[in-house]
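Structure incoming, see below.
All protein chains of the complex are present and in place, except for one that has been dropped.
So, chain A:
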Amino acid sequence: MEKLINDFSFGLFFWQAVIFIGLVLLLKKYAWKPILKAVSDREEGIKSALESAEAARKEMQNLQADNERIINEARAERDTMLKEARQMKDAMIAEAKSEAQAEADKIVAQANASIENEKKAALAELKNQVAELSVEIAEKVVRNELSSKDKQMQLVETMLGDVTIN
């Protein structure tokens, strides 16, 4: 301890204090303040960059969710539209079918009617022709038959006999 006190130099202490305090003040102004400021600014910058990246990521997620929702909605809409279209198509087909059926029925009915008419007409004509033919034949036969008196008489008798039966 005595050696320590003996070694103590006031001059050195004085200069040490002057140099050190001067150094603290100088470095404070020209080094520590700008360095610490730059470091903390950079840290703040990194922090805010990370935060904004996180926010962007969240927004991205939101967007994706939105997109998904929109896609789902669109898909659902498409499905309903398809469904409606299918229903409409079915309805139209059914309607067309029924209409066609009706038309076809009508046509068939008309055809049937005209066939009937044609048939009737044909039958009538045929009857007429048959009648005519029969008349002609009858005429010829009668003319032939009536060439002799006996045969005329016989016919009259026969005919008369038929008339009574009818």
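As a convention for this text, a contact is a pair of C-beta atoms (placed from the backbone, for glycine too) under 8 Å apart; a residue touches a chain by one contact, two chains touch by 3 or more; residues count from 1.
In the analysis below, contacts and distances are computed from a predicted model.
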{"item": "Hidden subunit of the complex - UniProt protein name among \"ATP synthase subunit a\", \"3-isopropylmalate dehydratase large subunit\", \"FtsK/SpoIIIE domain-containing protein\" or \"Abc superfamily atp binding cassette transporter, abc protein\"", "value": "\"ATP synthase subunit a\""}
{"item": "Contact residue for the chain not shown (choose from A:A17, A:A65 or A:M159)", "value": "A:A17"}
{"item": "Touch list for chain A against the chain that is not drawn", "value": "4, 6-17, 19-24, 26-28, 30-36, 38-39, 41-42, 45"}
